[in-house]
Structure formats: C-alpha cells, structure tokens
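A single protein chain has been removed from this complex, and every other one stays in its place.
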Amino acid sequence: MATAPGITEKFLEETLAHEQTSLWGDAWRRLRRNRLALASSVFLLLLVLVAIVAQFWTPYSYYAQGLGPIYQGPTPQHWLGLDQSGRDILSRIMLGAQISLKVGIGTQLVVIVVGVLVGLVAGFYRGFVDTVNSTVINIFYGIPDLLVALTLVLLLGRSLGIIIFAIAFTQWMNMARLVRGQTLSLREREFVEAARSGGAKASKIIFRHILPNALGPMIVQATIGVPMAILFEAFLSFLGLGVPPPTPSWGAMAADGFHAIRIAPHIVLAPAIALSLTLMAFNFLGDGLRDALDPRQKR
Amino acid sequence: MFTRGALLYIGQRLVLIVFTAVAVSSIVFLGVHRLPGDALLNERRPDPAAEAALLHYYHLDLPLPDQYVRYVTGLLHGDLGESYVNRGVQITPLLLREARVSAEVGTAAIVFTVGLGVLLGVIAAVRQNTWVDYLATTTSVIGYSMPNFVIASLLFLLFGVALYSWTGGALYYNSGWTGTYGTIDQILVPGFALGFPYASIVARLTRASMLEVIRQDYVRTARAKGLTSRIVIVRHALRNALIPVVTILGPLVIGIVTGSVVIENIFGIPGLGKEFANSILNRDYNIVIGLFTFYAIIIALANLLVDLLYTVIDPRIRY
Partner (left out) sequence: MSQPVLQIKDLKTQFFTDDGVVQAVDGVSFDLHSGETLGIVGESGCGKSVTALSILRLVQEPGRIVAGQILFKGDDLVQMSDEEVREIRGKDIAMIFQDPLSSLNPVLTVGFQIEEAIEAHGKVPGKTALNRAVALLKQVRIPAAESRVQDYPHQFSGGMRQRAMIAMGLANSPSILIADEPTTALDVTVQAQILELLRDLNRDLKTAIILITHNMGVVASLCTRVLVMYAGRVVEQGPVEQIFKDPQHPYTWSLLQSIPRLDSDRHDRLLSIEGFPPDLIRPPRGCRFNPRCQFKIDRCLHDDPPLMNVGPDQDAACWVTMRRALSSNGERRG
C-alpha cells in the first residue's frame, strides 16, 4: 500500500495540527469577546471556590438545628436566615453547591466516557455495536428522561453515586448519537482515507484524527449537559429522591421551604436563586462556546 | 390529506404504538420485579399467613414468566392491574381519570408555550440586533435556566403574597374537577409555570429559524412582488420557519410530561404527574409500570400527531 506521493504521516499530522490550532485560537478569541460568557465563567469559578471552601469551613454547621428562631429571615449573624428547623441557610447553600457541582460535572464525565466510546465504535466500525446502540436510543427516545432517572434512583437507592449514574444513564445516548454522527462524517473525509492508505492503525486514526475534530460539538454538548444534570438533581431532590438528609441539596431545600413560602419566602428563594444563577451561568457559557466553536453562526 | 397512503401510515404507526407499549411495560416490569424479593409489599410485614395471602392475591407467588404472561395479556386488554398500596383500586380507570386532568393542564402549557414562544421568536427575529432582540434572547435564556418549581415559587409569591388583596390567594386547582374543565384561571398559573421554560426554548428556535428563512430567496421574491411586510413575514417567512418548530413539539410534550411531575405536586393537581411522584415514594410498583406504559403511549401518540402535522405545514412531505 503506497502512500500518495509526498503525503507522509508526519505531514498529515502537521497539517491537521495547524488546522486545529487555528480553530481553537479563533474560538478562544471569539469566546473572550462574549461578555455574558465571561461573566458566567467568573461566576462559576467563584461557585467552585465556594464549594471547595465549604468542604473545610462554613459559617455554621450545616446540620446544627435550633441556631435561632425558626423561619427567621436574614440577619447580620445569619446572612440568609434560618430554615424551618433553625439551620443556617447560608452554610447549607454553600454545601449544596458541592452537590450540584459534583452531580453536574460527575454526570458529564460519565456521559463523555460512555457516550464517546460507544459513539466512536458505533460510527467507525458500524455493525453490531451500532445496531444495538441505535435500538437502545430508539427505545428510550419516547420515554421521559426524568421518569427513568426517578425510577432508577428508587430501585437502586439514594446515594450520590447512584444519582449520578441514573442521570448519566439518561444522557449518554445523546452524546453517543452526536459522536457517532461526527465519526460517520469524519471517517469519509480525505485525510482519514489518506491516513488509512498510509497504513495507520485504526485506533490511531480514531484518536489522532477523528476525536480531535469531534471535540468541539462534544464540549458544547457536555457544557449544556451540566445544567440539565443539575436541573434533574434539583427535581429529584425536590420530589424527595435526592441525596438523603441531612446533606443539603438546593432542590431539597426549596422543597422543604415550600410550605412556608408565604411567611418565610427566603427559605425557598435562597436555593431557588442559587439554582437559577448557576444554571444560567452554565447556559450562557454553553451558548458562548457554541457560538465560538461554530464560525458559521452569526448572532 | 386523508389519502389511502396516509391512512395506511397511521395504521402502521398505531400498531407500532401497541408494540411500544408492550415493550416499555415489559422493560419496566422486568426491571421492577427483579428486585430482591418482596419489597413489593411496602415493608408492612403482617404475619406469614396474611403475607402469603397477599402474595397470592397479586399473583406474586407465581414464577416470573407466568406473572409476565398474565401481565401482558391484561395489558393487551387494557387492564393494567391493581394498586399494591391501595387494595381494590383498579389502575386503568384511575390513570385514565388522571390523564384527563393532566391533559388539561398540559394542553394549557403547550398552547402557552407555542403561542408565546413563537410570538417572541418572530419579534426578536424581525427586530434583530435591536434592544428588543437582546432583551428577548436574554429573557429566554433566563427562562429555560430556571427550574419550573422556581418559576412556580415566584408565581406563588407574586399572586399569593404580593397581590393577595387582588387574588385572595387563589391559584390552586380544585380537586373537584368533576366539571371536567377547571376554570381557566385555575389552569393558567400551573400551565404558565409548566410551559415557561419551554416557551423560551421555542422562542430561541423560532428566532433562529426565522432569521434563516428571512434570508431565503423566496422571501426576496415575495418582497419583489410588492407584498406588504406583514404578508411576507407571516405567510412566507413564518410558515416555513415553523417547520423546525414542529419538530420540537415531540420533545416538548416529553418535557411537559416531565415537568408535570413537579408542578402537579406543587399545585396539588390530581394528575398523572402527581400520581407518579406518589407511587414512586410509596413504592406502588404496579402503578409505576402502568404509568410508564401510559406515558409511552401518550408520547407515541403525540409524535404521530406531530408527524401528521408536518404534512399540513409542508406539502413536500407525504406518506
């Protein structure tokens, strides 16, 4: 198998590498100009900071009850007030950030690993894996994700790990479908043909050529998946199927405070606003990434 | 529209729906019954004799394949069995009743979603890059970033607290819905909370779609013919721009179904969503299986309607 004259593996690599750096460079520039995305990134970094800090220190213990009159509104000692059991809301919010972030990012990690693997194999080799993958996707297409997640949590138990698994279970299919599509189209491109005819091994082709080019949409999908996962977790805990108490989760906090919304709205509002801001930040960032990585899209 | 080909297609789809219902039921059935033993009976451990009688009553003492066959046979006759938690409550009639309730709120949500969403999307597209556009776009991101219970909470605060003197705190859906249709103002608030996140998504999609369509050649032709701006936008641009929006109706229904689990809970609406949450918490597995089946059927029917809707909007599509 002779290569096309002059086309060595090295040449291919360098050409591709150049193609990619200019793509990333452009994208980075575009992203930097998007003020909403920047503000969101700052917010999220702060959030991560808070979550890390909360591991070691919170103003008060998150489970200590009776720190003051129950339902008390914000005061200088308790910036966000006390909940229905007299616990300090600010401390609980800080810890709740941990849960949301762990779930959000944890699920996406699982989704990426599983979805990408399945998608790559299904798209590149077609055949059995592809058929099974498509069948599974079609079966679950018509079933509401949340309900599947709810049932899984119900059946398997309420722990952080299981929640992450349950939510990831509903999301990996979208990622797999995306990656499969990318793989399918990329595999017909000339540079893959050239690499193949140059005798490159399949795995090398996949990882060196196809994967980097599919990276863009994958990142966007994952960034959009984070707020969806956080939202799911919020739903789960709102309905009482989240991480077991006393670990605070924003959704559960909102659910707990609901009955008292008229007299003590701060109990619901604090986690509600925290959730909304976090989700907004991720969504704006995801939008910004998508605009930055897709040069054809004009605002 | 109802050509022979179309009827054949509809027939095929309906058969497919039956298969789907059976498939989904089976998966959930098997998933649930593989659980270690008799958590099915809700941890109430009466004495062994009563327990045996209970197991026998629900046919749980039969080997699994037999149970499965019983179940599927029942399913094909429309019988979804009996509740585990509440003896004697037949599931199918229960779910049908609740489905009507959910349908009302859900329909309100969909009408709201599509109506408001499309309107906002068109306005944003026609006034692209003006403050109207930026406002609409940012609002829509905020819209779908807020969990629906957050929106519900805000509505509660707004109507129940801030405007108390005006509304008297009324926004609950009365359980006495035997008049079939709850009054409009009772459905409005939960419908809004349920639909708002999706209205935002529809708005974004409509905007993007309109922007693309407006650049199309046939819109230029329409202008060149001397048609008024309004006709160009509505008759030429919008009609084509709605095609991708129709595509999203399927996932929209799924989203509304999902959201209803939380919203019905909050507002005390006796619909499928509330039933689902309750059954999950009470471990009433029979109802859970029945609900999944119901949902699968509803969603499949919705998808069928959407596919039929395509032919109305886009004459290039024919079955």
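Should a chain be cited, it is by its letter among A and B, assigned in written order, with residues numbered from 1 in that chain.
As a working rule, a contact is a pair of C-beta atoms (placed from the backbone, for glycine too) under 8 Å apart; a residue touches a chain by one contact, two chains touch by 3 or more.
Since the model is a prediction, treat every value here as computed from it, not as a measurement.
S.K.: Omitted chain: which shown chains does it touch?
M.R.: Counting the whole assembly, the omitted chain is in touch with B.
S.K.: Of the residues B:Q216, B:T247 or B:N282, I need the one that contacts the missing chain.
M.R.: B:Q216
S.K.: In the full complex, which bits of subunit B touch the chain not displayed? Write them out.
M.R.: Touch set of subunit B with respect to the missing chain: 216-218, 220-228, 231, 235-236, 239-240, 313-316.
The rule is simple: only the chains that are shown with their structure count from here on.
S.K.: Using the touch definition from the top, list the residues of subunit A that touch subunit B in their complex.
M.R.: Where subunit A meets subunit B, its residues are 36, 139, 142-147, 150-151, 154-155, 227, 231, 234-235, 238-241, 251, 254-255, 258, 261-262, 265, 268-269, 272, 275-276, 279-280, 282-284, 287, 299.
S.K.: For subunit B, which residues count as touching subunit A in their complex?
M.R.: 20, 23-24, 27-28, 31-32, 35, 129, 138, 141-142, 144-147, 149-150, 153-154, 156-157, 160-161, 254-255, 257-258, 261-262, 265-266, 276-277, 280-281, 283, 288, 291-292, 295-296, 299-300, 303
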